[in-house]
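A single structure is presented below for examination.
Removed from the display is one protein chain of the complex; every other protein chain stays in position.
Chain IDs A, B and C follow the sequence of writing; residue 1 opens each chain.
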Amino acid sequence: MAKNRLEVEICGIKFKNPIITASGTFGYGIEYSRFIDISKLGGISVKGLSLNEVSGNMMPRIIETPAGMLNAIGLQNIGVNRFIEEKLPILKKYDTRIIVNFWGKTIEEYVEVAKILDSVDIDMLEINISCPNIKEGGIAFGTDHKMTEKVVSSVKKNIKNKPLIVKLSPNVTDIKLFAKICEDSGADAISAINTLLGMSIDIETKKPHLSNITGGLSGPAIKPVAVRMVYETYKTVKIPIIGIGGIINYKDVIEFFIAGSTAVQIGTANFVDPEIPIKIINDLKTYLENKNIDKISSLTGSIKIN
Amino acid sequence: MAKNRLEVEICGIKFKNPIITASGTFGYGIEYSRFIDISKLGGISVKGLSLNEVSGNMMPRIIETPAGMLNAIGLQNIGVNRFIEEKLPILKKYDTRIIVNFWGKTIEEYVEVAKILDSVDIDMLEINISCPNIKEGGIAFGTDHKMTEKVVSSVKKNIKNKPLIVKLSPNVTDIKLFAKICEDSGADAISAINTLLGMSIDIETKKPHLSNITGGLSGPAIKPVAVRMVYETYKTVKIPIIGIGGIINYKDVIEFFIAGSTAVQIGTANFVDPEIPIKIINDLKTYLENKNIDKISSLTGSIKIN
Amino acid sequence: MTGKIVFNKKLSDKYYYMKIESPEFVKNAKPGQFFMLKTQSFDYLVDPLLRRPFGVCDIEEDCFTILYTLVGKGTYLLSNLQTSTEISFSNPLGNGFSIVKNKNVALVGGGVGIAPLLYLSKALKDNNNSITLYYGGKSIGDIHLLEYFENTCDYIKISTEDGSLGEKALITDIITNFDYDIVYTCGPKPMMKNVVSVFQDKVENIEVSLDERMACGLGACLGCIIYVKEGDNIVQKRCCVEGPVFDGNKVVWEL
Partner (left out) sequence: MTGKIVFNKKLSDKYYYMKIESPEFVKNAKPGQFFMLKTQSFDYLVDPLLRRPFGVCDIEEDCFTILYTLVGKGTYLLSNLQTSTEISFSNPLGNGFSIVKNKNVALVGGGVGIAPLLYLSKALKDNNNSITLYYGGKSIGDIHLLEYFENTCDYIKISTEDGSLGEKALITDIITNFDYDIVYTCGPKPMMKNVVSVFQDKVENIEVSLDERMACGLGACLGCIIYVKEGDNIVQKRCCVEGPVFDGNKVVWEL
């Protein structure tokens, strides 16, 4: 049998390839099954779940920007229990890793959701302390280092079975500080980055394009910021990093690996064209073969600095 | 005589229009005089000056990114004295406001340069506490609020004749905090934003595209972040704001005004096409006429929030 | 999937009509469905970044057509594409209109909102309905494709705001007959709102085709929410999956 050059391992869990679809850009996974074979994906990070159903922000919620988009969905989700009942059984039929992204308005809610998820049949937890779109919680946790420490260590203490990924906010002066705190607080891996806080105004109406005024900037526009933060994080912590931000093709994936990623997540590109993750997987395979690289993981952190 | 709808006033100084070319993207002004009539510009902010000549970073120094570019020029400049002797006399022949952007490696150097500039025939000083490209000073001042306070108040105390603009770094968790500190420390105006810290890697060589590893991200890609920061700053301080970041056409200028700008600076767009600032001035005039807006300044902060 | 441009005609100042060959797309497309279209031909270009939603205007053998207006950069790029260019688009998406049989139906289209009503009118004609088309625009430059509608509709009433074609009136002002089994409408939001209020209480079924900013077009981003009444509640629907066609009587226009 031909070796699988794309296989990677994160916290002891094997992924058949390092391409994971990013939270909030891939629904509960099932939405895309009409368009692509989701069993080909390394993994899926589902839309951020909270304890109870959340209806999100008012419309409008999205707007395109130069090489990117702003969103202020407001973490709309069906709640962790409905996810487990309605979505997970369907999702489990596919041969791919399931990462559950989650959040809470309080530390107690974070812990409670984590405990529920810890005992169901998923692969990893991804704690979102960085969504800039809700007033309570969210941004406050991810941009305040004391809160970051508190929420990560509280959650970690309360889960036994699943590795915990902490997803970092880029809206901070020093990402290294936050990465270190997460590692010290028990994070098993880091994913970076979430969206940059941005804003866009309709000059005709003079109103913000988003009802929430500000929103999260994603897409190719933010790639240079994301690569920089992955690189800084890689130099700071020993736990694996899942690189995220503006990836649209296999070259971007290689760039994130060289900067220090063990795997990557694809976000906005799923909107641009749902076939992009599959195309990336195929292109990566070809690339590794042509370059005679045995394992993609050998590229992690392979940056050359003079 | 037809009224000039484009005239704006910043700290008591009249600008015939609000279009200022941004520091580092317009050389010492003279470079562009072969291509456009620089007397048509509202103002020019010259390349950041330091006490002594600085030769900048090693090559490579620039790389294009999605809808943006990274630069790590490293604040190369001819030093404040050579500027005054060689460039200023030529620049003074043009009918445009001259803003001198400057920086130092230490507070003492900042103060010394400011004192020199305070007594020469220029219109305003713009202190750059936000350039991410040099190891000493630069970033340290603009992302540490104690340092920001110290450098701004020290400079302010030592100048008597010229208004002081403080140029903010976007690489901070909370721009409002820095804006407030600048206002409290005596800043007469704020310009925002400088470049976002980013990075790009050549996947063939595995080396960073920039010799300096990281660089400053500018261009349309960063516009949503810039608009957000101008808006946040406008809500926080009373002093005027010069909006900067990703402007390439008159619509972008209107957007920055609505968010809270009194004037704007055009950076990377000068590279894209040197005629852009002139085109923007003409387009703004037409826009205001068509919309029957008497003064562009009436748009400042005119955002409508439900 | 991809298809070849058969033609891309300028109809008036802002209106274009494009025909694309794609047997695969045509096989599954229903009236009222839409699709996401890539306006950039080169994969590595990221401006415009997102695909743009367009309604299926007509189907002719192996081809489908798009009636579109110039809005921003995406539609500008579209308008520059030459015959034979290969372009890329999604499957037909969304729910589409109900196709009734042997009924008396009205179509109300405003401006470019006429687009999805053409293919609809064909399907309705094939099902032996009597069809009245109400078609409004600001000016004569907004009224297009009449030669096609003449083949499918029994009655056609036209109005323009400036009177340059048909009656000088808003389209909803020239509706005097309310004796329809079902009304289908697509156009600017204020028009559709008016259509609903004009026919409300008089016609049981009013199907409106709504238009929201879309990032994904397939139900994942939650960017295209429409509010509808469900019993006593107001619930969220995704325009791209549960729409774009909704029950006009249930739509909450302003929240």
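The working rule: contacts are C-beta pairs under 8 Å (C-beta built on N, C-alpha and C of every residue); 3 or more make two chains touch, one makes a residue touch a chain.
Fair warning: this is a prediction, and the values are worked out from it, not measured in the lab.
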| item | value |
| --- | --- |
| Residue in contact with the excluded chain [from C:K73, C:K103, C:K125 or C:K250] | C:K73 |
| Hidden-chain contact residue, picked from the options B:E85, B:E108 or B:D273 | B:D273 |
| From B:L6, B:M69, B:A192 or B:V264, residue that would touch the chain that is not displayed | B:M69 |
| Missing-chain contacts mapped onto chain C | 41-42, 44-48, 72-73, 76-77, 80, 82 |
| Chain A residues that touch the omitted chain in the full complex | 66-67 |
| Chain B, residues in touch with the chain not shown (by the definition above) | 24-27, 31-32, 34-35, 47, 55-56, 58-64, 66-69, 71, 73, 76, 219-221, 248-249, 268, 270-274 |
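Everything that follows uses one rule, which is that only the chains that are shown with their structure count from here on.
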| item | value |
| --- | --- |
| Chain pair whose interface holds the most contacting C-beta pairs | A-B |
| Intercentroid distance (Cα basis), chain C paired with chain B, Å | 46 |
| Whole-Å separation of chain centres (CA-atom averages), chain A against chain B | 34 |
| Residues of chain A touching at least two other chains | 66-68, 219-221 |
| Where chain C touches two or more other chains, by residue | 46-47 |
